[in-house]
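With one protein chain held back, the other chains of the complex are shown just where they sit.
First chain written, first letter: the chains are A and B, and each begins at residue 1.
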Amino acid sequence: MANYSTSMRLKLPVVCIVLEVILIILFGVLVEYDAHTDAKKWHKDNKTGQFDMENDFYYRYPSFQDVHVMIFIGFGFLMTFLQRYGFSSVGFNFLIAAFSLQWATLMQGLLHGLHHGKIHVGVLSMINADFCTGSVLISFGAVLGKTSPVQMMIMAIFEVTLFAINEYILVSLLQARDAGGSMTIHTFGAYFGLMVTRVLYRPNLDKSKQRNSSVYHSDLFAMIGTIYLWMFWPSFNSAITALGDDQHRTALNTYYSLAACTLATYAFSALVNHEGKLDMVHIQNAALAGGVAVGTAGEMMLTPFGSMIVGFLAGTISVLGYKYLTPVLESKLKIQDTCGVHNLHGMPGVLGAIVGSITAATASSSIYGNGMADVFPEISKDFTASNQAVMQIISLSVTLGMALIGGLIVGFILKLPIYGAPPDTHCFEDAIYWEVPGEEEDHDELTTVKTADESEKLNG
Amino acid sequence: MANYSTSMRLKLPVVCIVLEVILIILFGVLVEYDAHTDAKKWHKDNKTGQFDMENDFYYRYPSFQDVHVMIFIGFGFLMTFLQRYGFSSVGFNFLIAAFSLQWATLMQGLLHGLHHGKIHVGVLSMINADFCTGSVLISFGAVLGKTSPVQMMIMAIFEVTLFAINEYILVSLLQARDAGGSMTIHTFGAYFGLMVTRVLYRPNLDKSKQRNSSVYHSDLFAMIGTIYLWMFWPSFNSAITALGDDQHRTALNTYYSLAACTLATYAFSALVNHEGKLDMVHIQNAALAGGVAVGTAGEMMLTPFGSMIVGFLAGTISVLGYKYLTPVLESKLKIQDTCGVHNLHGMPGVLGAIVGSITAATASSSIYGNGMADVFPEISKDFTASNQAVMQIISLSVTLGMALIGGLIVGFILKLPIYGAPPDTHCFEDAIYWEVPGEEEDHDELTTVKTADESEKLNG
Partner (left out) sequence: MANYSTSMRLKLPVVCIVLEVILIILFGVLVEYDAHTDAKKWHKDNKTGQFDMENDFYYRYPSFQDVHVMIFIGFGFLMTFLQRYGFSSVGFNFLIAAFSLQWATLMQGLLHGLHHGKIHVGVLSMINADFCTGSVLISFGAVLGKTSPVQMMIMAIFEVTLFAINEYILVSLLQARDAGGSMTIHTFGAYFGLMVTRVLYRPNLDKSKQRNSSVYHSDLFAMIGTIYLWMFWPSFNSAITALGDDQHRTALNTYYSLAACTLATYAFSALVNHEGKLDMVHIQNAALAGGVAVGTAGEMMLTPFGSMIVGFLAGTISVLGYKYLTPVLESKLKIQDTCGVHNLHGMPGVLGAIVGSITAATASSSIYGNGMADVFPEISKDFTASNQAVMQIISLSVTLGMALIGGLIVGFILKLPIYGAPPDTHCFEDAIYWEVPGEEEDHDELTTVKTADESEKLNG
């Protein structure tokens, strides 16, 4: 452990500066404003201000901002539950996300289709980049506390790329529908991260176990993340659906799924505890599984009734996963899943993919009418509903394959002892990578001097 | 106290699962998408994508999201001020709200008018359900720390139902205007909750008094709730008004009322303290009274001038209420009002109802022009302004009656010793219902093992 340094003095600056310079050059060469953001293009045909109100901005930007809050506040604070890893949770989340959204713009732009050799950017590309970033942050949750920021940046480079390829296969080649990303975001991010953490297995992680838990205040900070994710999930699932009833319906379905999921979470959290006490880990995570599980079917005519059933199931399997499956994954399969992403994103993501396939199988013009073309463009053309359902299931399989194989390879790349990962004795510890101040310990004038001395001693 | 258990092992799962199953069945039978969320209905006449932009979603959803934040973050964190009740404050708020919004959809749907025997849902029903939920959370504030989650779920069942009935009487029968809910939400929720807490009076509550106060960090968490409520109150009051100038004006009036209220709050908080020190309880609560007090008149032509006067008055009576009235309510009337909802929602709600009546009395076509039909549909038809004003006052009386009688009955139902309420010695204590981790106490490597042992001892 002592034969390599955790110092970020050179590693992190080099990685950040080199990557940002590459990004800037590639943006300079490849990226241009789309027709809704370019002064000349937008005004080509629109001579009057009236038409300005039909700019994409007004129909997508509020969704984007909600998604943005989920990425930076939601994911960032959800992971602050660890007692001594708050700076890293919210801080590395911030860094990785700021990088990933730029890299994702390029990767998705290249694969979603160039315009005369250029990538077009606007509010839709911003949402898609945030979505891809979400997937990286899910994987971050699996390895939280056991990796260096440089390791995470390297992971993000590969994961964003694989995400974009998988998304391209699903959406463009297989014609799968997955507006809220049950497959592309959640299943992919979770199983990729689980495979990475498997490869990075630390047999002696229990040397840091005293820090691998929450304290009272850290659980409250984490609830900020949970509640924001919960509230804005309807915006997440509906952010890139077709405009009109599609977006509206997706938000509504997600809202009901989450509400039902929350009741299931509280019910099973109390039930599986021998004293009937609620467990913050369940509330913080399982209550969100309902959003994951309608990520594919949310835009379909799932009905509130169907959404609530899916949400209830998702909350149930998520709590049971935390209680019974996570310990087994760790002891038998050597998967150390810090945040339990398998329970929040993995299983509910797979559930969501299956629900999406079933719902697609039941699509008919008596239900969708002229709205079919928005939800299932292929069924409105030459697919049967069964074709679509099969494509959805193939998409799930492809996603699982890409995630597991990708995670395996990337895991081995990240295993190289050059990234400054923390030793087993110092996992889940901010002080490895951050200047950490002391904690306030007294409240009257006389003793504050002592505090100052003390924190000097601790951090000096 | 010892003869019944506070364990939620069976009680909470049974209540949550039974209620959710009932909800799912009723949703399956009764609920369907409205014309703006259904793929077929929405596309019936609209062949082109252009019309998609006129979907309700784009004009109501941003308001909905702000209201949603107020319900889950605003109310949830506002109540985290107690030193040992943060998990329960934000956690039970979450549970009760997730249940109430589903139940409210049904109750309001049944009373607001069925469509061929079906309840139609869309963004407007989502906002209305959140509004009803807000009322339940106000009552929750009155009984905070002294009740079990099961008790709160039972309270929510009844309160949501009574809320929907009262709302129906006011809006549909009496033709009252109350877009921001000074009467329907705040007055109703506050007096209902006060009556419940009166019936549940605990003469020996001082056995828990050492926990019935804030600590430094819990007051900061509570400020997150306060500030979100304050910022988004303009969205709350304007969320269901008519589109156009009405919504715009309501947001503007609320903004000015809150600003003036804040200055009054700081002024009187310093004035009533013998050392001139500000009290966090006042800042956290009274600064919001301005939003409550323009809940009825906000959509009217109240003018910024009028709004500021109302806000200033609301802040003043709210601070004075906390200082002088709350202790009297407790000692003389045996009303133990944990959050002081009488000062934040009760008195300002009544003030708002009166301001609404006065403003309605002065309505004339020289002020409203063709806009009269949106604000006062009845005055634009066959009411005089005085008729409307009288209806507003009758509505206030009905609301007070419904709240007090309803609270009385429900209070007695909740008094049954079957819900696992905490004993007098363990009120305001998370550890009754939650697995509570220890608190971080040291910061260097050598002592963290001790912490781990210690928290094991405390929670084990």
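Throughout what follows, a residue touches a chain if its C-beta (ideal position, glycine included) is under 8 Å from a C-beta of that chain, and two chains touch if they have at least 3 such contacts.
Everything quoted here is computed from the prediction, not taken from an experiment.
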> Among the options B:Val215, B:Leu320 or B:Ile405, which residue touches the chain absent from this view?
Replying inline: B:Val215
>> One chain isn't shown here. Among B:Val121, B:Leu137, B:Ile169 or B:Met308, which residue touches it?
In response: B:Met308
>> Give me the chain B residues in contact with the hidden chain, please.
In response: 54, 58-59, 62, 66, 83-84, 209-211, 213-220, 223-224, 227-228, 230-232, 235, 242-249, 251-252, 255-256, 258-260, 262-264, 266-268, 270-271, 273-280, 283, 287, 301, 303-305, 308-309, 312, 366-372, 374-375, 426, 436, 438-440, 443, 458
> Which residues does chain A use to touch the chain missing from this display?
Replying inline: 7-13, 16-17, 19-20, 23-24, 27-28, 31-33, 36-44, 46-47, 49-53, 55-58, 61-62, 65, 68-69, 72-73, 76-77, 80, 86-87, 90-91, 94-95, 98-99, 101-102, 121-123, 126, 149, 216-217, 221, 224, 433-440, 443-445, 448-449, 451-452, 455
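The rule is short, and it goes like this: only the chains that are shown with their structure count from here on.
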>> Rounded to a whole Å, what is the gap between the Cα centroids of chain A and chain B?
In response: 31
